[in-house]
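Let's look at chain A:
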Amino acid sequence: MPVLGQKKLLGADDIRRAVARLAHEVVEHNHGVDELVLVGLQTRGVPLARRLQERIREFEGATVPVGELDIGLYRDDVHQRAPRALNPTSIPVDISNRTVILVDDVLYTGRTARAALDALIDLGRPRAIQLVCLIDRGHRELPIRPNYVGKNIPTSRHEKVAVRLEEVDDVDEVVLIQPPGDES
Partner candidate 1 sequence: MTLQLINRGPNGVHIQPRRGRRHVLDLDDFSVEEVETVLETATRMKDVLQRPIKKVPTLRGKTLVTLFYEASTRTRVGFEVAAKALGADTVSVAAASSSVTKGESLIDTIRTLQALGADFVVMRHHQAGAPYVVAEEVASSVINAGDGWHAHPTQALLDLFTIRERLGRIGGLRVAIIGDILHSRVARSNLWGLTLMGADVVLCGPPTMLPAPSFCAAGLPWQLQRTYLLDEALDGADVVMVLRMQLERQTGGLFPSLREYVRTYALTEERLSKAKPGALVMHPGPMNEGVEIDPKVARGVQSAIEAQVTNGVAVRMALLYLLSGLPA
Partner candidate 2 sequence: MRLVGGRILDPATRRDDIGDLWIDGDVLAEPGGADTDETILDVSGFVVAPGFIDLHCHLREPGFEDKETIATGTSAAAAGGFTTVCALADTRPSIDTGSDVESVLTQARRAALVRVLPLGTTTKRREGHELSEMADMAAAGAIAFSDSAKAVRSASLMRHALEYSLLVERPIVSHAQDPDLVDGGVMHEGPVATVLGLRGIPREAEEIAVARDLALARLTGGRLHLAHLTTSGAVDLVRQAKASAIRVSAEVTPHHLALTDSAVAGDGNARAYDTNARTDPPLRTAADARALLEGLRDGTIDCVATDHSPQRWVDKACEFEQAEPGMTALETAFGLLMRLVHAGALSLGDLIAALTLRPAHAFGLPYGALRPGASADVVVFDPDQAWVVDPERFLSKGKNSPLGGQTLRGTVLLTIAAGKVVYRNGV
């Protein structure tokens, strides 16, 4: 195992509170849940989107549909690396004329979000697209702006932010991974 420094930034409770707040912000900003659809980006955006759906159901009493979106076929680095495994893309409703709430765990360069926009536009003509990210770690390379942010975490390019969720990783936490030799 490589010797990397890991620093826990958020625990299970922090994540729970952030998700609850994000759910409220989304509903507040859109004046309700009409014509919304939550679309989680594979892989960890999907369980996050489902949690948002749960929270919204709890306080609004309404069920917002949830879909999953894999952007593997829209990446801009397809020819620079070995091909990645593709995960399912499945949205249970037609996204045309709806407001799509894209959900991702970490927003970084913005390239994933850009690919997601292209993918969504091939699937229909949404009225609007809004972006939720649990963590914004900065260092945008494209003019992409999140609408809703769980937590801003300034990082350096050498570091990594890993979001771990119970549904995928058996634990809820966000950690900062530093290369050896770095001071935290």
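If you want to know what made the cut, all candidates are chains of the complex that A comes from, given by their letters.
Some observations on this one:
Quick note on the criterion: a residue touches a chain if its C-beta (ideal position, glycine included) is under 8 Å from a C-beta of that chain, and two chains touch if they have at least 3 such contacts; residues count from 1.
Computed from a prediction, not measured in an experiment: that's the story for all the values here.
Touch between chain A and the candidates 1 or 2 in this complex is found for 1 only. On chain A, the positions that touch candidate 1 within their shared complex are 42-44, 46, 70, 72-75, 78-90, 104-109, 111-112, 118-119, 122-124, 160, 162-163, 168.
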